[in-house]
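One structure, as C-alpha cells, below. Some questions next.
Left out: one protein chain. Kept in place: all the others.
Order of writing sets the chain letters: A and B. Residues in each chain are counted from 1.
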Amino acid sequence: MTGVITWLRDPNPTSRAQARFGQTYMGFLRLRRNHLAMIGLTISVVLVLMSIFAPALAPYDPIAQNLSDRFIPPLSPGHWLGTDDFGRDIWSRILYGSRITLYIVLLVILTAPVAGLIIGTVAGYFGGWTDRVLMRITDIFLAFPKLILALALVAVLGPGMVNAVLAIALTSWPPYARVARAETLTVRSSDYIAAVRLQGAGPVRIIFGHIMPMCLPSVIIRVTLDMAGVILTAAGLGFLGLGVQPPLPEWGLMVSSGRKFLFEQWWVSTMPGLAIFIVSLGFNLLGDGLRDVLDPRSSGK
Amino acid sequence: MALIEVDNLSVTFLTKGHRVRAVDSVSLSVDTRESFGLVGESGSGKSTILRAICGLAPISGGAIRIGGEPVATPRGKAFSRKVQMVFQDPYASLHPRHTIDRTLSEPLAIHGIGDSDRRVMAALADVGLPTGFRFRYPHQLSGGQRQRVAIARALMLEPEILLLDEPTSALDASVQAETLNLLSRLREERGLTFLMVSHDLAVIDHMCDRVLVMQHGRAVEEFPRADLAAGRMKTDYARSLFAASAERMG
Partner (left out) sequence: MTLLNVENLRVTFRTEAGPVEAVRGVSFNLGRERLGIVGESGSGKTITGRSVLRLIRPPGKILADRMEFDGIDLTRADEKTMRGLRGRRIAMIMQDPKYSLNPVMKVGAQLTEGLRQRDGMSAADARKKAIEALEAVQIRAPERVMEAYPHELSGGMGQRVMIAMMLIPGPDLLIADEPTSALDVTVQAEVLAILDGLVRDRGMGLIFISHDLRLVARFCDRVLVMYKGKIVEELAARDLMAAKHPYTQGLLNCLPRIGGSQGPLPSLDRDAAWAL
C-alpha cells in the first residue's frame, strides 16, 4: 500500500499514466482536506447506494396501497418515517424515489451543461455572426419563463419522465451558454491560445482542448447550484401531471401530493422535502469542492 | 537569400469605430540564418509586425513572403512548421491547466508526428530543464523555467524561423542572461533565423546582426550592429534612443 502511495505521490513521474493517476490521487487528497466537500461526496455516494440497493433496503412495496395503514405518524414501529394517504411506507418510497431523482439529475447533467458549454464556447471563440445568431437564440430561450417553456415542450412531446427531463434540459442550457461565452471571451485573446493557433491547431481542437477546460469550473459551479432547481422543476411538472406520473415515488410528486394534508399530517410532505433538501445540499458542497480540485493552481497552496 | 520579406506592411485595427494604424508601410527583409532586431518604444508597432506575420493581426496592406512564397491566409500547417513564436510574458503564454508534457506534445499531435515521448524528453533536455519537470503545471515553475518551456514548444516542430517578442523583458537580469545564452546556442546548433523585438538596445545589440528602429508604426532607420555600437545613426530619434540607453554601453 505504501509503495503504491509513494508511486502516486512521486513529484517527478516517469510516464503519462503515472502522472495521470498521481494527479487524480492529489485531487482526491485536496478534496479530502475540504470537509464540506467530503460531506457532499458522502451524501452523493449514499444516494447512489440507496438507489442501487433500494429493493433490499425497502421494507415495503413503494406502490402497493394499504388503506388500513393510512397516515401513520413517523417513528411508529414498522414505519419509522410514517405512511402517506394511501398507506404506503414513506421510507420505502423515498428509497425507490432516489432512483428517479438520480436518473433525472444524471440526464440533465449530461445534456444541458454540455449543450450550453458547446454553444457558449463556439459563440465566444468565433465571434461575429456566429456569436450574434447563437446569443440571440439563447436570449429567446432566456426570455421565456422556464416552467412555461417546459410545459409547452412536454405538451408537444407528451407526458413522461424522459420527456420531462428533456424539457428541463432544453430550458436550462442558456445560462450555461452565457457563462461559457463570458469565460471564452477572456481566454480567447490570451497568448496561450495564440500559441496553439500558431502551431496549426484547428478550431475544434482549440475549443475542446484549450478553451473548455478554462470554462469548466464556472459551469460546474452553476450546475451544482441549479441541481436543487432541477429536482423541483421535475416535481412541478409531475404535479401538473406532465412529468413523472403517479403512483411512481418521485420525491417532488410526493411533496405535492402531501400538500392537502400539510397541517394535520405534516410528515407526508416533509419527509420527501427533507430528502430533496439533503441531496441538493450534497450536490452544492460537492460542486464547490470539485472546483478546487479541478484547478491545479490550488495544489501549490 | 532573403528568408523573410515584408513589403510595405500596414496593419489597421478597428476599435470603437476608430481606425488605428498600428503599422504603416514598413518593409524589412531577413536573410537565412540572420538575426534581425526590431527596436522601439511601446506603441511603435514592433510587436504588431510579428503578430501580423503569424496571422494574429489584421493586415490592411502590403505583402509578407517566407522563402519567396507569399504566406497563405489563414496561415495553415505548412506555415507553422516553418515559423514559430516566443511570447513576451511566460506567465500568459502557457496554458495554466495543461502540464508541460501536454503543452509540448500538442504541436506533435496536431501535425500527426509520432514518437512524442522521446521528442518531449529531448526537447526538455535541449532547453536545459530536468525531465522531472515534464508533468508539472506552469504555476509550479519560475518565470525563467516557463520561458524555457515556451522556447521548447516553439522548437517542437523544428521551424526555420523563430519570432521573439521581448522574450526576456519579464525576467530578472541573471535569468535574462541564461535565456539569451540558450537562444544563441539553439540558433547556432539549428541554424535558426531570428526576428526579435525588444525595447532594450543592449539586448538587441547582443543578439542581432541588423536593427530596424521603429516609432509610431513607421520604420525610422535601419543599420547594422557595428553602427549601433559606434553610435552612427542618421536620425534624431534613433540617436535619442541610443542616448537613453547610454548606461548600457560596454
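Note that in this section a contact is a pair of C-beta atoms (placed from the backbone, for glycine too) under 8 Å apart; a residue touches a chain by one contact, two chains touch by 3 or more.
Being a predicted model, the structure only gives us computed values, none of them experimental.
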Chains in view that touch the one left out, judged over the entire complex: B
Sole contact to the chain not displayed, among B:V203, B:A219 or B:M233: B:V203
Interface with the undisplayed chain - residues on chain B: 41-42, 143, 172-174, 176-178, 180-181, 184-185, 199, 201-203, 205-207, 228-230, 240-242, 244-245, 247-250
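Basically, only the chains that are shown with their structure count from here on.
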Chain A and chain B, separation of their C-alpha mean positions in angstrom: 46
Parts of chain A lying in touch with chain B, wherever the complex brings them together: 11-13, 16, 19, 22-23, 190-192, 194-201, 205, 209-210, 213-214, 295-297, 299-300
Contact footprint of chain A on chain B as seen in their complex: 51, 54, 56, 75-77, 79-81, 83-85, 87-89, 92-99, 101, 106-107, 110-111, 117, 130-135, 137, 139-140, 150, 153, 156-157
